[in-house]
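One structure coming up, written as structure tokens, with questions to follow.
Left out: one protein chain. Kept in place: all the others.
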Amino acid sequence: MSSKQAKSIFFSGPIPAQKIADDIQKHATKTNIGAHSIFLGQVRADMMHDKAVTAIEYTAYEDMVNEQMQTIRAAFFEKYALTCMHIYHSLGTVAVGEICLFVFTSSAHRRDAIDACNEMVETIKKALPIWGKEIFADSSTVWKKNNESW
Amino acid sequence: MSSKQAKSIFFSGPIPAQKIADDIQKHATKTNIGAHSIFLGQVRADMMHDKAVTAIEYTAYEDMVNEQMQTIRAAFFEKYALTCMHIYHSLGTVAVGEICLFVFTSSAHRRDAIDACNEMVETIKKALPIWGKEIFADSSTVWKKNNESW
Amino acid sequence: MEVQVLFFGSITDITNVTETMVASCADTDTLISQLIQQYPTLSNKKYFIALNQKMIQTNSPLKSGDTVALMPPFSGG
Partner (left out) sequence: MEVQVLFFGSITDITNVTETMVASCADTDTLISQLIQQYPTLSNKKYFIALNQKMIQTNSPLKSGDTVALMPPFSGG
């Protein structure tokens, strides 16, 4: 089934709002869908030692992530009655206010889409080899830390 | 605070994907946001006695809903650390494949946006005086039932 | 004295109107009895009652200008 095929989750740079609209629109023909759940990660102007983050630069072990995602996708389609699931994570520089993560799940009834979306966001943050480097206005950098990791 | 002001949640007809994109884009300037959670309800081509639903016609006790929503909004902003919350529910006819409900919550950290979005969807379905009438191809109709109600 | 009565959802299949005005009615129980006389199949329906946009669970006195709504189970979303 095409919606379950493996493909790269990586997106070069910020994810445009227009892409989200286009992806939603594409599902209008899938008339067995009753619910969509969407999570968007947006780069926050966090303060650290009186300096504000201006962007995050993302890198990843891309081959490993894409291989992991095949297993993870299969497990999610096994666990939840999903019509489809689309995941995009930025690579490269994403400025404050821009979208760096887009998780989009669809199902006939809302619990499957909502629970799958929620669990996928946790999985992405905890289990995928992706790193963010926070960049400040003065060009100094700090490697981002996810509280969930270790 | 403007984002907490009361306003009508009702939207005439289907909610266009473009409106969702525009609303997401508007939040790019709010640099204290780290997470958006979105729920979309889409009209499903459910089968009943071998006939497929072609549209749902929504009616509501509009004044009562808008008054209820003031209290509900206040309670949500009390309970969750939200930056903003936007809710739209269609009135009138929404065809199969079109969007009839759009719940959009934003917060600094993901749990607030996700949990608030989830609880708001349940609240809308259970507590708001809104009714859907399913319309079939032969123009016959059946009043929609939410399993959660009663 | 007059009370406005609103009908919603499947209730309107019985009443054929979405609202009506009722004269002289002491309380909501009396109002409902009158409505059932007018629309006998109402007695088989389940519905919530709202008085001036607030749900009520028990019989409540009515005054002129009040609005009572008969609302079958909700099915929004």
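When the chains are written out, they are named A, B and C in that same order, and each has its own residue count from 1.
We adopt the following convention: contacts are C-beta pairs under 8 Å (C-beta built on N, C-alpha and C of every residue); 3 or more make two chains touch, one makes a residue touch a chain.
Keep in mind it's a predicted model, so treat the numbers as computed, not measured.
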- The omitted chain touches A
- Query: From the list A:60, A:96 or A:135, which touches the chain that is not on show?
  - Reply: A:60
- Sites on chain A contacted by the missing partner chain, in the whole complex: 41, 58-61, 63-64, 67-68, 89, 100-101, 121, 124-133, 143-146, 149-150
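Simple rule for what comes next: only the chains that are shown with their structure count from here on.
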- Item | Euclidean distance of C-alpha centroids - chain B vs chain C, Å | 27
- Item | Approximate Å spacing (C-alpha centroids) for the pair chain A, chain C | 49
- So, what's the distance in Å between the C-alpha centres of chain B and chain A? 23
